[in-house]
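With one protein chain held back, the other chains of the complex are shown just where they sit.
Right after this comes chain A.
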């Protein structure tokens, strides 16, 4: 019967195992069927089947429910890998929560199911191009977390692209991805270093921490990459998020130890005027080199110390600790103590934090007692502390003990000795011993106190006292024979082997001081020899040998008895020792010359042991590191190098003025100021922010609003003469709006980085039109239609009226956008607040919004400009115009002619382009034009009014040519109007965008045929 049942069970199990395999075969035919090794037998088949069913269902909610349950399985550590094919199908789901859960699943199992995981890659590649930065970033996160070697080239490409993404958040993600790729394939190191180098130059505070982390992981030895970024990192440090701060500080600590000379001088002369030197030019340094100079701190070294100091006030304990270690390793001796207060503050934090901080204080307090002595009482032990906290506090108190405070400390120790936590009491006794050896004034007091403890009822306390007394007596044995006698008596009661061994050793060592007692002790020990611990046996043998040499008359027989016992002991150490001692002390023919010296060997005066801290040699590790905590070198620990004797070249950290400055002289001055080369002027940038809260916070709100008013007026003024073909004023305008942005909340110090971020993006935009234009030079519009269109009627807008107008100017924000001017009027009787642009549709529509208008007084109006990317189609841009209370859906419908930009070109070029755009790209029509349009002037005006095109000078009187390009894709548009006899005209349009061409043709036909 048993057999039959087993067969069915096996069959059942097999079907369980094969079920998922069969399912996956459907999707991915494989030549060989392999049974997955780790299918979890405990997860029932019915359950996973119904999960699979739910995943294949069309209902989103069921899929989501299934994924939630699967995540529950993963969290419990259960295997859910057989669901992979069903899950991976949902990777492109629209539901964002479902998608995220699928990501969680993918990252967990992709390594095990590499082939199936590849199915999802294309989804991520698509998402990497998504307009939403969150989606781009999360796609990169997941793509780089899938540990499948085959996609390494794809990852590499994605990382490189993301590293130059517009969004700092995506760039931050790419810095993380660098580390992931490196751990997957270390061979990519060289390429990754290139990306790191690029990201290190990034000025966003968001990126800084992550890229330094990648640097530390991938190429910590490439210290040369840091030089140019050193000052920038120092200056950004305050504004970097807290986790990044920790990483950057520890990297900079290492950097500084290789680049600066030691500020620790034996003579202690320290140039307090280094601050002055900081602002001086480099010339001075070269002068100094020749003479034997007094130490002057490198200004960059000072910069680091000064910029990290405020972080001691951070709420993040890791940041405080890392600043503390930076000061410990880098600051001049007299400045280190500023970290004390903050470290002591950390002791109020969680138990685990206390543990690490106390460890570091223990190491520090060995070298620098003075730092923590004023805070001695903060290290007093409370009965509620955990044992390891207690012993660390004890350690620190012992380190801090000196002649002045020893009485206070000993009084405190007396309380601890009585503690119910015996392990702690024993630790206290050791601490007392250490105090006694370190401070000779109290040695006797301590010894007496310890002797009193010998009568303690608790054995561990007594044993520990014996051990400590032994060590103390060794230091000064002369006057303490009565203590030895007392301890000899104790031997009857003490059972702790270490203590017994100590007593035996003590009696043996000083047997001549207690000549009567010693042989008696040996007698007792001989009796109990067989039942003793090994360590006690060894000391008994030792005692016997010493007594044999000093008092052989009384102890000869006893010694031989013990040696015989030892000879047959189970432990080979004891047998070995016994044999050795016998040869040494009992002279026979074989023992040779050595036994003559037995007395001198065994009874040689021995140096007293030094009682020292267990933390004495921990300072070989950098403070605050894991290696320091565990007192062994952790993997990946980076050694802190010694100070160089001569400082390496300082000029490597100088940064040249950034290039775009030359291109745009108008913003030259501003960029120059923010160049990190000159750190003090770095803060000037925040002075540009017109209203800093720190300056006049009371008037801040009014100021900021008046500021935006001014800005608007400026814009208006500029827009009035639209014929001006100057790029500079718009640039300036952009610059001002950048400066105004942070004003509402930036304080000094916190503010600097925003300006920098915005600048970098602004600079990029400014550069782009130049790259774009090729040989088509964009000219100003030949004609700007006065006509404005209604955007929002005042009735529907509850008092807010809006009109829009195409300015036909190249858009400042993005070269592929069309710039639109919107004038807003408040026709209501109350002020409208916070006018801004809300949701837009279609979802991918790119709009460069105008800055939020804080308020609009009744009857006031304001004109703002915005950029819309119509993507070369006449589809309307829909978006919401919002005030504080309301939202109005509005739409801007472009005429096809407004989607072009006027271009100037020669007739020759025109013909050449026209030659390229034949056939499909050409459309033409013959019309009858009205009489007044037959001359060139009105005709040109008609065409220019219809479309934003530039007039091409023509050699023939009857042929008129116009040129333009589309705003988005930059495709060339050529219009030819050829006048024939009897008011006939042929309009020809050549462009790649044939749809736009035919639309324009229709419009032109209508316009020219009209009177």
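Heads up, the rule we're going with is that contacts are C-beta pairs under 8 Å (C-beta built on N, C-alpha and C of every residue); 3 or more make two chains touch, one makes a residue touch a chain; residues count from 1.
Note that contacts and distances are computed from a predicted model.
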Protein name as given in UniProt for the chain not displayed, "DET1- and DDB1-associated protein 1 domain-containing protein", "Phospholipid-transporting ATPase", "KIF-binding protein" or "AP-3 complex subunit mu-2": "AP-3 complex subunit mu-2"
Candidate in contact with the missing chain, chosen from A:241, A:619 or A:978: A:241
Contact residue for the chain not shown (choose from A:58, A:493, A:531 or A:635): A:635
Of A:55, A:86 or A:104, the one touching the omitted chain in the full complex: A:104
Which of A:334, A:415 or A:875 contacts the chain that the document leaves out: A:415
Of A:337, A:456 or A:497, the one touching the omitted chain in the full complex: A:456
Of A:58, A:384, A:493 or A:531, the residue in touch with the unshown chain: A:384
Sites on chain A contacted by the missing partner chain, in the whole complex: 60-61, 64, 68, 71-72, 74-77, 95-98, 100-101, 103-104, 108, 111, 132-134, 137, 141, 144-145, 147, 167-169, 173, 176-177, 179-180, 183, 205-206, 210, 213, 238-239, 241-243, 246, 250, 310, 313-318, 320-322, 341-342, 344-345, 348, 350-353, 355-357, 373-375, 377-378, 380, 382-384, 386-388, 408, 412, 415, 418-420, 456-458, 624-627, 629-630, 632, 634-638, 693-694, 697-698, 700-701, 742, 744-751, 753-754
